[in-house]
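Of the protein chains in this complex, one is absent; all others appear in place.
Coming up: chain A.
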Amino acid sequence: MNEELKTFTISVYTENNIGLLNRISAIFQRRHINIESLTTSQSEIENVNRFVIVVNISETQAKKIVGQIEKQVEVIKAYYHTDNETIFTESCMFKIKSELLFEEPQIQNIIKESNTRIVTVNKAFFVLEKTGRRHEIEALRRDLNAFGIMQFVRSGRIAVTKDEMRITELLKAEKNKQ
């Protein structure tokens, strides 16, 4: 019961179908588990999608959740991993008034030191983009907040695992069986 809560990255390989997002998110909702972030994209395999879901739960819960996800007909395979077992990153964007770039020379230093990329600049605003760990993005946001941010957005975590996933083999084996 009092098991330690940890950050787990749940990776789910699925068929590319409408409604699956609903089906998967309902599994978390029903158990009152808050999804910290959810990203879905094409995976390394054609027509196979990959969900990356970040949650703070106990390992027992993670195991059960993965079991429930795998039970869904259109889910090929699901895994859970700790932060140590994955390589992960997030990305973010800032929209800031262009005049600040000239009025506040500090901003240029922040951009340089944090390895942030300028995506576009026009008369009214400029847009910054940075990829990194959550704490790096948070630090950047704090620094820029002092000058005023017009818009800020951060993506969910994307992650690859250190272990092999072997989805291709799994699908091949399934195909050979048929």
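Keep in mind that, in the parts below, a residue touches a chain if its C-beta (ideal position, glycine included) is under 8 Å from a C-beta of that chain, and two chains touch if they have at least 3 such contacts; residues count from 1.
Just so it is clear, contacts and distances are computed from a predicted model.
Chain not shown in the complex: UniProt lists it as "Acetolactate synthase", one of "cytochrome-c oxidase", "Amino acid/amide ABC transporter membrane protein 1, HAAT family", "Xylose isomerase" or "Acetolactate synthase". Per the touch definition above, the residue from A:75, A:137 or A:159 contacting the chain not shown is A:75.
Interface note for the absent chain: among A:101, A:139 or A:171, the touching residue is A:171.
Residue-wise, the contact with the chain that is not shown comes from A:26, picked out of A:5, A:26, A:121 or A:146. Contact between chain A and the absent chain runs through residues 14-15, 18-19, 22-23, 26, 30, 63-64, 67-68, 70-71, 73-76, 171, 174-175, 177-178.
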